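Have a look at the structure that comes next, please.
Of the protein chains in this complex, one is absent; all others appear in place.
The first chain written gets the first letter, and so on, giving A, B and C; residue counts start at 1 in each chain.
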Amino acid sequence: MFDSVHEECGVFGIFDHDGRRNVAKDIYLALYALQHRGQQSAGIAVNYNGAINHHKDLGLANEVFNEMILNGLGGYFGCGHVRYSKEKSVTRDEAQPFLAKHIKGQIAIAHNGNIINAQSLRDELSERGAMFQSASDAEVLAHIIARERLKTESTEASILNVMKDIKGAFSLVIVTMNKLIAVRDENGFRPLCIGKLGNCTIVSSESCAIDALGGTFVRDIEPGEVVVVDINGMKSYKDNCVKKGSLCIFEHVYFARPDSIIDNVSVHFARKAAGAELAMTKPVEADIVVGVPDSGIDAALGYAEKSGIPYGIGLTKNRYIGRTFIQTSAAERLQAVKIKLNALKSVVNGKRIILIDDSIVRGTTTASLVSLMRDAGATEVHVRISSPPFLYPCYFGTDIDSQDKLIAHRLTEEEIRISIDADTLAYLPLEGVKKMMKDSKTGYCVGCFTRKYPVKIEE
Amino acid sequence: MFDSVHEECGVFGIFDHDGRRNVAKDIYLALYALQHRGQQSAGIAVNYNGAINHHKDLGLANEVFNEMILNGLGGYFGCGHVRYSKEKSVTRDEAQPFLAKHIKGQIAIAHNGNIINAQSLRDELSERGAMFQSASDAEVLAHIIARERLKTESTEASILNVMKDIKGAFSLVIVTMNKLIAVRDENGFRPLCIGKLGNCTIVSSESCAIDALGGTFVRDIEPGEVVVVDINGMKSYKDNCVKKGSLCIFEHVYFARPDSIIDNVSVHFARKAAGAELAMTKPVEADIVVGVPDSGIDAALGYAEKSGIPYGIGLTKNRYIGRTFIQTSAAERLQAVKIKLNALKSVVNGKRIILIDDSIVRGTTTASLVSLMRDAGATEVHVRISSPPFLYPCYFGTDIDSQDKLIAHRLTEEEIRISIDADTLAYLPLEGVKKMMKDSKTGYCVGCFTRKYPVKIEE
Amino acid sequence: MFDSVHEECGVFGIFDHDGRRNVAKDIYLALYALQHRGQQSAGIAVNYNGAINHHKDLGLANEVFNEMILNGLGGYFGCGHVRYSKEKSVTRDEAQPFLAKHIKGQIAIAHNGNIINAQSLRDELSERGAMFQSASDAEVLAHIIARERLKTESTEASILNVMKDIKGAFSLVIVTMNKLIAVRDENGFRPLCIGKLGNCTIVSSESCAIDALGGTFVRDIEPGEVVVVDINGMKSYKDNCVKKGSLCIFEHVYFARPDSIIDNVSVHFARKAAGAELAMTKPVEADIVVGVPDSGIDAALGYAEKSGIPYGIGLTKNRYIGRTFIQTSAAERLQAVKIKLNALKSVVNGKRIILIDDSIVRGTTTASLVSLMRDAGATEVHVRISSPPFLYPCYFGTDIDSQDKLIAHRLTEEEIRISIDADTLAYLPLEGVKKMMKDSKTGYCVGCFTRKYPVKIEE
Partner (left out) sequence: MFDSVHEECGVFGIFDHDGRRNVAKDIYLALYALQHRGQQSAGIAVNYNGAINHHKDLGLANEVFNEMILNGLGGYFGCGHVRYSKEKSVTRDEAQPFLAKHIKGQIAIAHNGNIINAQSLRDELSERGAMFQSASDAEVLAHIIARERLKTESTEASILNVMKDIKGAFSLVIVTMNKLIAVRDENGFRPLCIGKLGNCTIVSSESCAIDALGGTFVRDIEPGEVVVVDINGMKSYKDNCVKKGSLCIFEHVYFARPDSIIDNVSVHFARKAAGAELAMTKPVEADIVVGVPDSGIDAALGYAEKSGIPYGIGLTKNRYIGRTFIQTSAAERLQAVKIKLNALKSVVNGKRIILIDDSIVRGTTTASLVSLMRDAGATEVHVRISSPPFLYPCYFGTDIDSQDKLIAHRLTEEEIRISIDADTLAYLPLEGVKKMMKDSKTGYCVGCFTRKYPVKIEE
């Protein structure tokens, strides 16, 4: 509905080494905690005595699942998936985990990311007789792994063999006949971490899902690492850990939950640091610092603390906004913003406002927000963006695959300022990203700001 | 709910040679007319400018489809499917048509029948790297055809090549990028016929669906025949027409609608003839002949006409019985019969009844019906079955795959008579089947009566 | 969908004198058996320890109820209702039983019929301060009974007092704090009978629902009778039994199930008798007698037996026709007939057909049926209608409240014959109705044929 960039998926897996716990409910609760990573479909696959059962459908986790369905999904290890799709027509066929039978058994795959050579992989497989039922990368990955299994002794051996052929972003959670396998691509574009809950091993897109279950965070999975969990414990394969890694910077800017810690960096602190850096490098005189809920709140607090200008709650967000609201015209789009967000006149009226948001994609929402501030009596509105200008498309699992949608690509900073009607506009300098990410154990991808992608893109 | 034998599917296809008609609604109406062949799932696949779209789900056709969904399925040729599954757990994944992409394009397959070497075909395909997402034979067939397409110039060439490898029953309707293809196995176990509607060519499991659309029946597809329909017209390939054929006798006994004509035999007349033959060979003195609705009605009329004993409406059937009624205990099973069928006391009371039903499978329903007659005041109840004793399992697309369920396998005729509490019990003699089928252009399979199957069964 | 006359409702009640049985499931099964009397909404009200709970909604009984809902409706006595509404906009508010609290407790009312002075009763109640939430007569009846309760000692006393003020048709089943009460208006327009099931007393629109539960029919409730059932047994009040009664003739012609017995007349035999009478009074030379399923079947058998012309199954009905099929144009209406009914060409082809239907309302369906016969090869089609011409509106609970819809009102018999394209057309003579109803213990209303209504109609 709003002009923001979208994450494509969240993945999760759990294995009870005691072989007793029915994990479907745990996975369901974890999908709840990862729901911000995708709201279009949800699915769970569970291994029950060597047979994988699954349930998936369009909708939020609590729309797709209920007590009866979860009770019907017995099994002590399994995986789950929430999905945002960039495709216009969203169908049930694309929901994950993707489940298939092959010569050596069954496999369920949950994928977060984007395979940039997916089409050539599909073509190659098709030439060897493969048949596809969906447009999802997960199906391609399943084929590649299943084919390789003809030659190998184990699924993990297959994965290690084929990883080098798969270009792009993939954080995978895989359920086989007797194992739970987690895979992170060699660049580590998408997050993936390990946790513990009693005698269960967890793998999750974000640590917040581990917390939601009452578990404890153990460590991030390294770029290129393959983690295999079975009844005996956990093994790690680092044969393909060949790069430092390049986590998508937008995980910290916008996608991830602030309570998650990714590659050693607290998302909340990264955002606060970006706000502080904005205060240092792009200062402005004002009365109050207002963050755009939810993703601009942390940066606003960082800006306020660093600048000494008071932090204010100038915008409130309706907690009940669901996915069914329909809009078409520009007038309705403005109203849509008003239904989602409302200015607190008593806070804003007569004040010079510093308005902090995480990014500007098309610019329409930012313009609406400035207008909300002015209508509420703001005398000045200074927009500060806690990331650098979004200039180039992303090929690694977000929905900004064309620069035509990007206002920063079409207009200069001053033109954008005018178009959103702000008194001043400033972005986080590229160097500021380093401050955000100073504790990072991996590198990070800023291709959307610089056009320098860690993987070669063929036009 | 009731102890009868079940058909597994109905298939349908239509191609508008003018390329103008949106055929989804026609297919929907046809599925309505074929609904008696399967009530568990329904699906439609339509070719829209070379891309195949589909919609399918669990439920009756009018539960799965609505105006909006049908309007969204544009395209001038397509196929449809209704399904009964013998599996206990019925899932959406098994619904057909089965849709897949392969090296040479897309394919949608609707299948009626049962492939008896499906497992070995699956194994073979798996060894060559194939991956399966369902337990359905349609997926196996899609794989075989798609693989063969690597070597051939056309889908029909592929089909003609692989037909000899596929053992068992298959009446297929296939939609490709530009063709509608109908295939009947060399034994012709399941029916398949051709019709016309304006400038459209139709293929259908039964002629009643052609009638429902206002079309005209053209001819049956021969056992082994492959019919290819495209924008230019229709072609027939009879390379694999090597046998006389052996239509499943239960199509005429019970499955098909009485208004259908299969392999030159009117289903209604076949049933009437069976009734007449029963009257000749298994006569009994009585006051009235009562047919069990719906499938025993025609035979009862035949019996009455031949014997001179009046035809009576002694049982009425509730038109609103749906699939949601739940029963568990034997007491509830008796009540379930009462809810479905009620005796007309005014007809039955004080009379000697000849009760005609099509078959006895487990015997529980027949016993309930005799009890209904006696409770309504019948002084004698003479049960006549319009087919020979069901003694052996069927491997060609019904759900009687084990003889343990068959009362005729466990008990003698006299024991059955006692267990259903009838005064007399008689079956149609095997020779009577010849009379039923005297106009048949193909042969017929009576393996369930004789254990002589037209295809070798490996135990 | 089709141009037939419609019944408006079915009612049912049950009281377990042992106070132990949970009757909601019995009521549900009974509504199944009465479903032909109304398909738009279904409802159940049950008395649980002196509090009446209910569930009702739009839809068939098996769509409105499920195991969980039925389990939630505990109580050893209650009532149920299925409804057909003549109103165009069908809303949930009109579903019955209608439930209300008044000064002396709670009341649930299920009503079959039509109150012809409902508007003046409403006006009078409104002037005394009453408030209405629906357009249903049941709410008016509840108000009248509840008001009268201010002056009386019991609900039955109230009912007996007010019955004379209520003009028109009403068969009521009422649940109070401790009683089940059944009321039939003094003309007995709509059926209502009593049955037994173990130690339970049943009241039902038709005896077929008693049979469906495995109960036994006891007797009809007399026109004007009030039957009160409580823990101690059953009492009858005949203070208002002042007339012989005048059952709606269409109950026997079309509405009721053939296995029901109403006012001592078997519906099946009444229809057979009408057919026999047609054979005697309106004979024609032909090869075969075909009944239009389902309501013309019995009359066709009667015609065949009396005339000596063979009874044939020339039309088959699709068992799966549901309420969701949408039609708009005349072409679609013809197709709708084809989807519902199909001619058996093998029976009809080359034959002179006598086609028996129960009535002609608008004439469009009859025309379609004649056309079906001719398309199937009938050389002559002689239409025989097993009731007299439907000439005048009905005010007693059917949906023909205006004569404009009636083809017999607009056209002569010969004009109708031409419009439906029949070779000959004949109706049952009015005197023939006497033969149908010769065993009736009450009189019957034939106002729709004669304009002589048993109750004065103010225009």
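Everything below uses one rule, namely that contacts are C-beta pairs under 8 Å (C-beta built on N, C-alpha and C of every residue); 3 or more make two chains touch, one makes a residue touch a chain.
What you are looking at is a predicted structure, and each value in this text was computed from that prediction instead of being measured.
Though it is not drawn, the left-out chain touches A, C in the full complex. Here one chain is not drawn; of C:R20, C:R128 or C:K452, the residue touching it is C:R128. Considering the whole complex, the residue from A:F269, A:Y303 or A:Y427 that touches the absent chain is A:F269.
Interface note for the absent chain: among A:D263, A:D298 or A:D357, the touching residue is A:D298. Only one of C:K25, C:H102, C:K244 or C:R352 touches the chain withheld from this view, namely C:H102.
Listed by residue number, the positions of subunit C touching the unshown chain are 99-103, 126-133, 142-143, 146-147, 150.
Residues of subunit A in touch with the missing chain: 29, 32-33, 35-36, 39, 60-63, 66-67, 208, 211-214, 257-259, 261, 266, 268-269, 294, 297-298, 301, 305, 310-313, 316, 318-322, 324-326, 334-335, 338-339, 342-347.
Here is the rule we go by: only the chains that are shown with their structure count from here on.
Of all the chains, the one whose CA centre sits at the greatest distance from that of subunit A is C. Per-chain Cα centroids separate subunit B from subunit C by 36 Å.
Centre to centre, using the average C-alpha position, subunit A and subunit C are separated by 61 Å. We define each chain's centre as the mean of its Cα atoms; on that basis subunit A and subunit B are separated by 49 Å.
Annotation for subunit B: no residues touch 2 or more other chains.
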